[in-house]
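A protein chain is absent from this complex, but the other protein chains hold their places.
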Amino acid sequence: MDVPLIFEKSRPGRRGVRFEPHSDVASFNLEAHIPAELIRRTPLGLPEVAENDVVRHYTALSTLNYGVDTGFYPLGSCTMKYNPKVNDWAAGLPGFADVHPLQPDSTVQGLLTLLKALEDGLKEISGMDAVSLQPAAGAHGELTGILMIKAYLRDRGENRRTILVPDSAHGTNPATASMAGFEVKVVPSNTRGGVDVDALAQMVDENTAGLMLTNPNTLGLFEEDILAIADIVHQAGGLLYYDGANANAIMGRVRPGDMGFDVVHLNLHKTFSTPHGGGGPGSGPVGVTAKLEPYLPYPRLRQGSEGLYWDYHVGRSIGKVRSYYGNVGVLVRAYAYLRSHGQEGLKAVSETAVLNANYLLKQLSERYRTPYDRTVKHEFVLSLTPQKARGARALDVAKRIIDYGFYPPTVYFPLVVDEALMVEPTETESKETLDRFIEAMRAIDDEIDQNPDVVHEAPHHTVVRRFDEAEAARHPVLTWQQLKGES
Amino acid sequence: MDVPLIFEKSRPGRRGVRFEPHSDVASFNLEAHIPAELIRRTPLGLPEVAENDVVRHYTALSTLNYGVDTGFYPLGSCTMKYNPKVNDWAAGLPGFADVHPLQPDSTVQGLLTLLKALEDGLKEISGMDAVSLQPAAGAHGELTGILMIKAYLRDRGENRRTILVPDSAHGTNPATASMAGFEVKVVPSNTRGGVDVDALAQMVDENTAGLMLTNPNTLGLFEEDILAIADIVHQAGGLLYYDGANANAIMGRVRPGDMGFDVVHLNLHKTFSTPHGGGGPGSGPVGVTAKLEPYLPYPRLRQGSEGLYWDYHVGRSIGKVRSYYGNVGVLVRAYAYLRSHGQEGLKAVSETAVLNANYLLKQLSERYRTPYDRTVKHEFVLSLTPQKARGARALDVAKRIIDYGFYPPTVYFPLVVDEALMVEPTETESKETLDRFIEAMRAIDDEIDQNPDVVHEAPHHTVVRRFDEAEAARHPVLTWQQLKGES
Amino acid sequence: MRYIPHTPDEYQAMLDALNISSVDELFEDIPEQARLKRPLDLPKALSEMELSQHLSRLAGENLNVNEVPSFLGGGYYDRYIPAAVGALASRGEFVTSYTPYQAELSQGTLAAIFEFQSMIQSLTGTYAAQASMYDGASAVGEAALLALGQGRGRTEVAALKGLHPDSLQVVKTYVQARGAKLVVADSLEDLEAQVGPQTAAVLIQYPDMLGQVTLAPRAIERAHQVGALAVAACDPVALALLTPPGEMGADIVVGEGQPLGNHLTYGGPTFGYFAVQKPFVRKIPGRLVGVAKDVEGRRGFVLTLQAREQHIRREKATSNICSNHSLNALMATIYMALVGSSGLREVALRSAQMAHYLEERLRSLGLERAPSPSAPFLYEFAIHVPGDVDDLNRHLLDKKILGGFHLGRFDQSWRGLWQLAVSERRTKADCDRLVEEVAQWMSR
Partner (left out) sequence: MRYIPHTPDEYQAMLDALNISSVDELFEDIPEQARLKRPLDLPKALSEMELSQHLSRLAGENLNVNEVPSFLGGGYYDRYIPAAVGALASRGEFVTSYTPYQAELSQGTLAAIFEFQSMIQSLTGTYAAQASMYDGASAVGEAALLALGQGRGRTEVAALKGLHPDSLQVVKTYVQARGAKLVVADSLEDLEAQVGPQTAAVLIQYPDMLGQVTLAPRAIERAHQVGALAVAACDPVALALLTPPGEMGADIVVGEGQPLGNHLTYGGPTFGYFAVQKPFVRKIPGRLVGVAKDVEGRRGFVLTLQAREQHIRREKATSNICSNHSLNALMATIYMALVGSSGLREVALRSAQMAHYLEERLRSLGLERAPSPSAPFLYEFAIHVPGDVDDLNRHLLDKKILGGFHLGRFDQSWRGLWQLAVSERRTKADCDRLVEEVAQWMSR
């Protein structure tokens, strides 16, 4: 069966939710108020369906999705942990959800109190001196942070033009540096999966604005040489940017500020368990050391004599990176998560995430190659080159995992590992879930030899199977109108 | 795969939601306050699971269910129409959902206003003089109504002991009469599917307390002779009870009161579209003519000088049939439905329900036998005796319908039709849905000859297939403890 | 109109297929004389937006227990409902399905009911439980009918007065319908005097309306001495701490299920539960779910022992119940799964902890508990109020506290008794404020 579209249920004249005109004031004649050439003549093109159609369609679509609520979702680097329902409930309270961004500060003191407390908590967890909650996502936080580094250096009269990025970095790091007008230089990894310190020392120069680093890195490995790395970059006059994508591994154990980072972003949808929503919204607050505080996006939240208020004083701020104050609904959830855990809870989160990853790695390493023989943090990367030699690529194994009832790990990332399969179990998965996954991975490894077709042709039981993605990109059909035109 | 149970996910010591003791008052020592023999020593036996386990388990269970939100649900007599989401939203407002039944009347005036307006609306729709919202379901309304008839007759010094029930009646009718201490006499149907008026005239006597009647009846046929029927029963000194299970057919067209009924119940979960919840809750308000009003359950809702209040004056009331005031959360939804439709809307509901049923019947009658060649109301009954002769029972056809993506109609009811299949499309289904159902029914009829096994062995694509229900009843396993003991 | 999908074209096409020009023709079988020839006298239809504003306003005119601390109880408690309960129970597939007649499409509901039955059985210490009743009161009523149905010419049902007055009233309605009689005993001694060979059942609430927990064992024993069934009605949360009646030998254990993850909703819909010892399984009212195997040998669940029920057995059914309160039982099932055995104990203990704090503070004002200052209790108790209880409650309401319930409103002999319930949601500050205001009122 084709995957259905709401447009296919449309019938001319069918109606869903209606809004009758007001009966107690004069009717409104568009033609009398708007110049003829500005009055829309073309149909809006929205589906014409009944409420029942809508409910059934999106109920059905939802069941074609796999979420954390469906099962184990070990998508490396994405921290797909359990999303507490009470946090969603809280974000839906009218006092949070139905508040207009232009309301006077005096009418939102509860919300401002929450945001301030969240800022303070994030400062403590990251070891930074000041935080802005404005960035909407991790990449957005990166942009904010890199622009602050740029502004800071500019104010010091330094026109440094290079950002260093390890070869294992997320794609957002180089993309961000480039978006911020920097040149990107890629730092190689060493044989232990960390930054090659010697190479780094060679690369830094008077053009080095900074280094963007995820720690633990995308291989799930802690950068053992972080203090040396920080020294090298700082000595060269650059700053250290911490990509918080992997902060779930370290809470209460080590803080970016204590490792020497100058700017940090945290992905609240990862570490603070706000739901990923099929792709977002996330939230990417940035924290900075005192010297960078003046560059934070405005407005800043401050305590005044009559309560908390937004300070629109621009000063040396890099400006705004989005409208208003940030993804407040996400921030409410993150605050709820913070308060649910407290000091010991967050530490236990990280410890258990790391325990789960190491346990899983240990069991899987009997069958799968681990490119680096080290303790990992909250995730790890397998290299399926031996399996590929036996006839099954990482993608095949990933697709076959679907048939065992799990969401596949990340594949082909990071780029420094051939046939990479990147697994992040998170702390909210139980031992028996991990054991079931281990069993599945063993079974698939057996199938590669014993029943290769079942692996190559996987998945078998999904609503649709493998797509011809190349063809889809060659002749992109991006809208219903184009699709109709095609048929 | 076996259908999973939450108990199977239990691990000793695993925890979900916790409630820490208060830290600011003295701790509580159960042994010091409760006699030793009254302190529980046996385990509670609840599962020990994490919140994530619970969310995944019940998310998964939900997807094993078919509801109106899933698709077409033409379960005859049950009126599975679309359940508006706004009504559920309203019932969840704290001002309705978080109100204690023992609160002073002065603190619940909004709710009492709503209940009064609902009473008034139901009076108007049913043509009755007074309504009690107390009964929790249709059968509960029946019991309430029959007890009122009994009390009324008793007060007139009449010890009438028989309730008449047509042979096409719902099982609840005779069960109710029996529960109320009456003897049940079954009135035969005539060849047009209605009450056999001559037989009825023969059956009434000085022992006749009343007649319970669904109109339209369970065959979906309007009792054309209703006025004569009413006359006969009234002449004999009995009263007429209206089972409102099928009231979705007649709103705004005819009212039970105008047909001569003395007592009425309405199934709000059917006619007023409150969701069926996997079996309930429903709501079965009763309406009565003036002479029966004193017998309504107490408390009654009345207007006083300081607002609405509950009158606990018992008088000649039959007493209470449940705690407090009725299924208020359901009543809120029914009121929302009433206000969403108003006078014209409710009439359109009934008209369209009847139009849909007749359209569907017309198309299906090309292939399936209709025991009575008449216009139907909101539902109809097919007799699959010809199909049975060709090798497929009504149950086989019903099960095969599942494979076509629909919930099966009611089977083997009413009892007066052999191999009955009872179809109720409701007004919220569109023509194309009905047409798809018609296509499926035609295809199945073809399959009976062309591919009989596919019909006999249906359903094929469900999570489980046909069960051995006889074995399940012979050795009933009703709890997890028993199931564990078995294995 | 509102939820009708038909376009004018489709409507016409359907009329055409029926070869009629108007739906009026489909209603010609209604006798002319009975037809309604005017529009229904109802308010005009509201749009969804107007409706939501209207209902928000009506809801806002009620005081809710999130706005003020409440000390009301009597079987319905202001307990904390974890957010996951609503998030899961509100899924459309649960909410918009009906009684699981077709098991292949209803395993979600069926498995959940089986879990519910298991949890209730275990909590109550009985053999089996059914799928749900309307509420606690009608569950007690059905229990009385079950006992009367055991035959042997027993025509009376005896209850100890601590049974919730609504339950007493419903039992009365139910048993009178059968031509039987309800007798209410004031005390254990009175009960012992009143029961005899005519007694079909002894009904007791545990803990009872005054919070007493000690009467159950003797009442159950006495029931069995006269050959009657012993029926206990219990707050299920209390059973996390108390010896379950099933273990004391009660034949039937019933109760109001609201405290298990159900909103108060002004008294309904919540659900009743109904559990029995083994001899009574085939007499149980309502739906029962059992384990079954499908044709491929997979374990699943079906409605079972349906021969008891009205749709099969008609006038010989054990009850007329058809729709039950399945969705409310589902909420309870999810609640019990979420909190688990330890969590349910914590709920009860935390409530008891604060209740005993409150009781001690009230005692320090010179207020005494009824019926005796020393009777054990958990989290609900009754206080003798020196003066007009209704006036005290009005004073508290002015101070934004929902005080306890004046039991005299249920029963004259309870005049002056103030029923106070303390849930796990009540804080020390709530209790201190109550005590201060009581003191204020006493010194007025």
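Labels for the chains are A, B and C, by order of writing; each one numbers its residues from 1.
Please note the rule applied: contacts are C-beta pairs under 8 Å (C-beta built on N, C-alpha and C of every residue); 3 or more make two chains touch, one makes a residue touch a chain.
From a predicted model like this one, the values you see are computed outputs, not experimental measurements.
Interface note: of A:132, A:327 or A:370, the residue touching the hidden chain in the full complex is A:327. Residue-wise, the contact with the chain that is not shown comes from A:363, picked out of A:190, A:207 or A:363.
The hidden chain makes contact, of the residues A:131, A:153, A:209 or A:259, with A:259. Contact between subunit B and the absent chain runs through residues 11-14, 17-20, 49-53, 55, 59, 84-86, 88-89.
Contact residues of subunit C toward the unshown chain are 48-49, 52-53, 56, 66, 80, 82-83, 87, 90-92, 424-425.
Keep this in mind: only the chains that are shown with their structure count from here on.
If touching chains are joined by edges, the resulting network of the protein chains shown connects every chain directly with every other.
With each centre defined as the average position of its C-alpha atoms, the distance from subunit B to subunit C rounds to 19 Å. In terms of their C-alpha centroids, the spacing between subunit A and subunit B amounts to 48 Å. Multi-chain contact residues of subunit C, defined as those touching 2 or more other chains: 3-6, 10, 48, 82, 84, 86-87, 92-93. Of all residues in subunit B, those touching 2 or more other chains are 14, 51, 53, 55, 59, 63, 68-70, 82, 84, 428-430, listed in ascending order.
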